[in-house]
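With one protein chain held back, the other chains of the complex are shown just where they sit.
The letters A, B and C name the chains in turn, as written, and every chain counts its residues from 1.
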Amino acid sequence: MTSPWVSDVLLAAAGAFILYAVVLLYRVVAGPTMQDRVIAVNVVGTNTVVVLALLSVALEETSFLDIALVYALLNFLMSIAISKFTVERGGVI
Amino acid sequence: MTTVADAAIVALAVGGVFFGLVAAVGILRLPDLYTRTHAASKSDTLGSVLTLGAVAIALGADLSIMKTVLLLLFLFVTNPTAAHAITRAAHEQGIDPWRVDDEGGGE
Amino acid sequence: MAPTPVEAGLLVVILGSALATAVLRDVLGSIIAFSAYSLGVAMLWVVLRAPDVGLTEAAVGAGVMTILLLLTIAKTVRPSEDRVLASFDPKTLVLVAAFVLALGATVPALPAVGSPDAPVVSSEVSQYYLDHAYKDTGVENVVTAVLAAYRGFDTLGEAVVVFTAGVAVVAVLKREVTA
Partner (left out) sequence: MSDARRSPYVESTIIMTTVRVIAPFVMTYGLFVMFHGAKSPGGGFQGGAIVGALVLMLAFAFGADPTREWVNQRVVVGLLVVGVATFVGIGLATMALRGSFLEYAVIAGAKSSKYAIELIELGIGAIVSGVITSLFFLIDAGFDVEADAADAGGETPEETPGEPSSGEVGS
């Protein structure tokens, strides 16, 4: 149905999203506030979901979508946890 | 041979990569936390949704297309929630927004 | 075998976030960098076509690990942060460098990823599992077949270890929660 070169395009897109993850690591290290780091990691997590979905098409293994689904469901848990933690130092939870 | 589906996949993937670039540049270059959250919540959600649309078309009629649509919906719900949680925490913590006349506030 | 661009990018993500975890002075920052590391490792498992391990990394790394670490630092004392990066102890650096060298020396001895004459491919044991798993157990996923059927007794041992650890923690900390 789709041409064979399409999977190359999707693989290249996955490479681009991984490149974004690399440059976002600068924000994880540099901060300056904790929330900046959390935002950067949250975007890396979203990119991970996209990369996993792209790889599952490019490598023709649809079972990889399961892993992407787990990240889509659980990634924001970390953001909520850390953001609540930074406000009340663990008193909230 | 290029079909309509191929063209749609490539267009959506290129759009997704572009908005991912916007998000990455925004998070690296914008002056403070609140402006960076715009890049994280809006551009990145749009970019990932476009790319997942490309994935859904590439998978074709299959059970796994349902997983992709679920992925898309979950990202659409959870990503802005995470941005909200982070920004609200920063606000509660007393981090002031950046202003134009604020010389030292930016990078 | 040269890595593909995707693999090379993933290696940079993993090494960068691991380094960030090590050098960030604030423990909370380390935890955040560690979750980035977990994301990179999960992508690497997928690239290496090990979806079972990737799913474990996703389920544990994304949800559980970060929160248990957060709870731990919430209940303990954090050093006050005045610098962004940690200072290095030269003795520790020497020790870590020696460890990395020792581990790195073993890397050339490993077969290349996907190499046709790797022991795991040429060994008759794994070939036996691939050939007979479905017929013997009726399970499509060979990993599950090996874990639950061929080495089921070992898995029982692991489950009992987890159970024992959980019960021990409950017993030790129980006095705190009895309301």
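Note that in this section a contact is a pair of C-beta atoms (placed from the backbone, for glycine too) under 8 Å apart; a residue touches a chain by one contact, two chains touch by 3 or more.
Computed from a prediction, not measured in an experiment: that's the story for all the values here.
Engineer: Of the chains you can see, which ones touch the chain that is left out?
Structural biologist: Within the full complex, the chain left out of view touches A, B, C.
Engineer: Return the single residue from A:A13, A:V29, A:V43 or A:I67 that touches the missing chain.
Structural biologist: Counting the whole complex, the residue in contact with the absent chain is A:I67.
Engineer: For the chain left out of this view, which of C:V100, C:V113 or C:V170 touches it?
Structural biologist: Considering all chains, including the one not shown, the answer is C:V170.
Engineer: Just one of B:T37, B:T51 or B:T78 touches the chain that is missing; which is it?
Structural biologist: B:T78
Engineer: Which parts of subunit B face the unshown chain closely enough to count as touching?
Structural biologist: Residues touching the hidden chain, for subunit B, are 70, 74, 77-78, 81, 84-85, 88-89, 92-94.
Engineer: So which bits of subunit C touch the chain we can't see?
Structural biologist: The missing chain touches subunit C at positions 51-52, 54-56, 58-60, 62-64, 67-68, 71-72, 75-77, 136-141, 143-145, 147-149, 152-153, 155-156, 159-160, 162-163, 165-167, 169-170, 173-179.
Engineer: State which residues belonging to subunit A touch the missing partner chain.
Structural biologist: Touching the missing chain: residues 63, 66-67, 69-70, 73-74, 76-77, 80-81, 84, 87-89, 91-93.
Quick note on the criterion: only the chains that are shown with their structure count from here on.
Engineer: Using mean C-alpha positions as chain centres, tell me how far subunit A is from subunit B in Å, no decimals.
Structural biologist: Each chain reduced to its C-alpha mean, subunit A and subunit B end up 10 Å apart.
Engineer: I'd like the Å distance between the centres of subunit A and subunit C, where a centre is the mean of that chain's Cα atoms.
Structural biologist: 18
Engineer: CA centre of subunit B versus CA centre of subunit C: separation in Å?
Structural biologist: 28
Engineer: Enumerate the residues of subunit A that touch no fewer than two other chains.
Structural biologist: 38, 40, 56, 66, 75, 82, 86
Engineer: Which residue numbers or ranges of subunit C touch two or more of the other chains?
Structural biologist: Where subunit C is concerned, no single residue meets two or more other chains.
Engineer: Along subunit B, where are the residues that touch subunit A in the complex?
Structural biologist: Within the complex, subunit B touches subunit A at residues 1-3, 5-6, 9-10, 13-14, 16-17, 20-21, 23-24, 27-28, 33, 36-37, 39-40, 44-45, 47-48, 51-52, 54-55, 58-60, 62, 64, 67-68, 70-71, 74-75, 78-79, 81-83, 85-90, 92-93, 95.
Engineer: Which positions of subunit A touch subunit B when the two form their complex?
Structural biologist: Where subunit A meets subunit B, its residues are 1-3, 6-7, 9-10, 13, 16-17, 20, 23-24, 26-27, 33, 35-36, 38-40, 42-43, 46-47, 49-50, 53-54, 56-57, 62, 65-66, 68-69, 72-73, 75-76, 79-80, 82-84, 86-87.
Engineer: Across the complex, what residues on subunit A touch subunit C?
Structural biologist: For this pair, the touching residues of subunit A are 11, 14-15, 18-19, 21-22, 25, 28-31, 34, 37-38, 40-41, 44-45, 48, 51-52, 55-56, 59, 61, 63-64, 66-67, 70-71, 74-75, 77-78, 81-82, 85-86, 89-91, 93.
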